[in-house]
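Just one protein chain is left out here, and the rest sit where they should.
By written order: A and B. Residues from 1 in each chain.
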Amino acid sequence: MHFVVCLKQVPDTSEVRIDPNTNTLMREGVPSIINPYDAHALEEAIRLRDKMGGKVTIVSMGPPQAKEALRKAMSFGADRAILLTDRGFAGSDSLATAYILTVAIQKIHAEEPIDIVFTGKEAIDGDTAQTGPGIAQRLGFPQLTYGIRVREIDNTSVTVERKTEGGREVAKALLPALITVEKEMNELRYATLPDMMKAAVYEPEMWDAKSLPYDTAEMGLKGSPTSVSRIFPPPGRSGGERIDATTDPKGAVANLVEKVFQENIIMVHPAVKGGRA
Amino acid sequence: MENFDVIVVGGGPAGLSAALSAAKAGMKTVVIERGDYPGTKNVMGGVLYTKATEAVVPDFWQSAPLERPVIEQRYGFLSGDETILAGYRDPVWAQAPYNAHTVLRVKFDRWLAQQAEKAGVMIITETVVEDLLYKGDNVVGVRTGRAEGDLGAKVVILAEGVNAFIAKKAGLAPQMRPDTVAVAVKEIIQLPQEKLEDRFCLEPGQGATIELFGDSTQGMMGTAFIYTNKDSLSIGVGALLEPLIRTKWTPNDLLEALKAKPYVKRLIQGGETKEYLAHLIPEGGYNAMPKLHRQGVLVVGDTAMLVNGLNREGSNLAMTSGKMAGEVAAQCIQSGDLSDQGMSLYEQRMRDSFVVKDLYKFRRLGRFFETHPHFLKVYPEIAANAMHLYFTADETSKKERQKQIMKMVFEKRAKGGLVSDVFGAWRAILK
């Protein structure tokens, strides 16, 4: 079977801070990592390949430096990695990004038919969770988002336990399909030394806008309907009111709860029929 | 098990230089680095000397991520709120071949690793070397913490840095003692380029360094420094562990006290602290240097205690030692003599180089400051007082002033002590 994994190199957002004086992102020295959800997507693809036989192809869009992330991804045991890199791709929003990845996946599909495309459930730098479904729609594959376990797989279908509103569901999709992956799906492996060495000298294939039949109006800034109009720091804490509950705990708690409801911090929803119960 | 000619343990300047020169000599070479990438956790003050770097990568300044060429070196003695300054500026240092540059190690080490890769070195990251592999008494490779993790090699070069786990196991690292290891802390403080250049009176793009003694370390054996990067300052202070423990100063408090000094405060004002780093520096010098080789193994850089504290030199010693180790490893492999005797060529070449010669020259220095603590506390104070008396404009005649100064000097340090201090200093530094 042929598994394709979409992978993104992202800044480690746990180390991104906003400079309160200049109101800007402090990105200097923030390390780049493989988007954590994508790493789990890759892990799952490799496990399924090891079980079912076949091949894992990684595809990523990013600047040339993203080669590092692809090399690292190869050390988990993937078979092939492709980096889509072109100045014309820069500034793409999720709609354009999905387009760019889809065209590449179509080419991969033409070479070797794909059974499953895996993506992380979202990228930690954008948190949009749009690229995976976007690719599925463009490819015409059914999508199973927020996957937490692949229960069954055969040559024609895959059954996935996935997170949804109000619980979990078990859903079955015909192949080829696209699955987006939660961290809970698996434990990442610790690559073996031979795999590390293979990856250290691996040169990812580089595809640019000219190597594929791209419509330039659909990609980059031109192909992106959304754009950022301004950024600003998140609203600060409202001053941190201290409530002393050492002498009169009862009064203090009543006072707090009153405020919490008054300020709509917690809201009451009527438990109507058909509503949330 | 895959076999290499040379395995280098550690991807800092010493290890990468060793790997580069081994690879250039045609050796199949791998560097094993524990961090996410070379440079991840590497720390130094931030001055990179041209000579040693050029020997490893010719014309490195054309492509390396350098911050600023150093055109001025200032030295200062702090005493209380007072400051005595001396310095030297030479605009010639702003041009190739330069003298030194400030660098940020995270960027520089990564670049150096790329140069090594270009020369054919394989770099394996996020992998810990757990032990050497032996066949009888002979070292034949390393064992890593990964599955199927053994690697064979003819020569293993240990460039683990100051925490030399493998070298210790192999009996090649000295015991670190509180009086031979310093703790240094540093902050990177962001400042706009124009502001920074104004404060240090620099032409755009040029850099300066300041070394501060005396009260900068509260009189402890150590120094403080301020280096100009592109759009930030590296400010740090280091002192031997022993007096830190004795006086209960933490390195962090030292740095805060330094930042509050009037002379320093102005230089960093308005800057935003971007990074906080801490590191151990092996300051044992010549007397603490371990044996640098054994059959199949060479030791380089910090692991070999190759740091010249007085002249704030470490990275150049590391790179020079790495380069020599790489060359000697290649030579020994080609001649087939990997015995302890054969590998001793490395130590021989090191002893003939400035690295060990300098360390030898300053071998008494640490001990000297231990026995003559006034150099770091009393003399800066005396000098500051003298300057104060001399430069303060009042109605006293010049002759009267000189008298006052001499009186003050002898009050603070008896004549006999003065003479022995001068002699001791001459022996420790100049002889």
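One rule holds in what follows: contacts are C-beta pairs under 8 Å (C-beta built on N, C-alpha and C of every residue); 3 or more make two chains touch, one makes a residue touch a chain.
Simple rule for what comes next: contacts and distances are computed from a predicted model.
From the set "ABC transporter ATP-binding protein", "Ferrous iron transport protein B", "Electron transfer flavoprotein subunit alpha" or "Monovalent cation/H+ antiporter subunit G", the protein name that UniProt assigns to the chain left out of the figure is "Electron transfer flavoprotein subunit alpha".
Among the residues A:3, A:76, A:118 or A:146, only A:146 touches the chain that is left out of the figure.
For the chain left out of this panel, the touching residue among A:52, A:188, A:201 or A:221 is A:221. One chain of the complex is left out; on chain A, the residues touching it are 11, 13-14, 16-18, 21-25, 28, 63, 87, 90-91, 93-95, 98, 124-134, 136-138, 142-146, 159, 163-174, 177, 182, 184, 220-222, 224-235, 237-246, 249-250, 252-254, 256-257, 259-261, 264-277.
The rule is simple: only the chains that are shown with their structure count from here on.
Residues 2, 30, 36-37, 40, 106, 122-124, 126-127, 144, 146-151, 190, 272, 274-275 of chain B are the ones that touch chain A when the two sit in their complex. By the touch rule above, chain A contacts chain B in their complex via residues 19, 21, 26, 28-29, 31, 68, 190-194, 196-197, 200-201.
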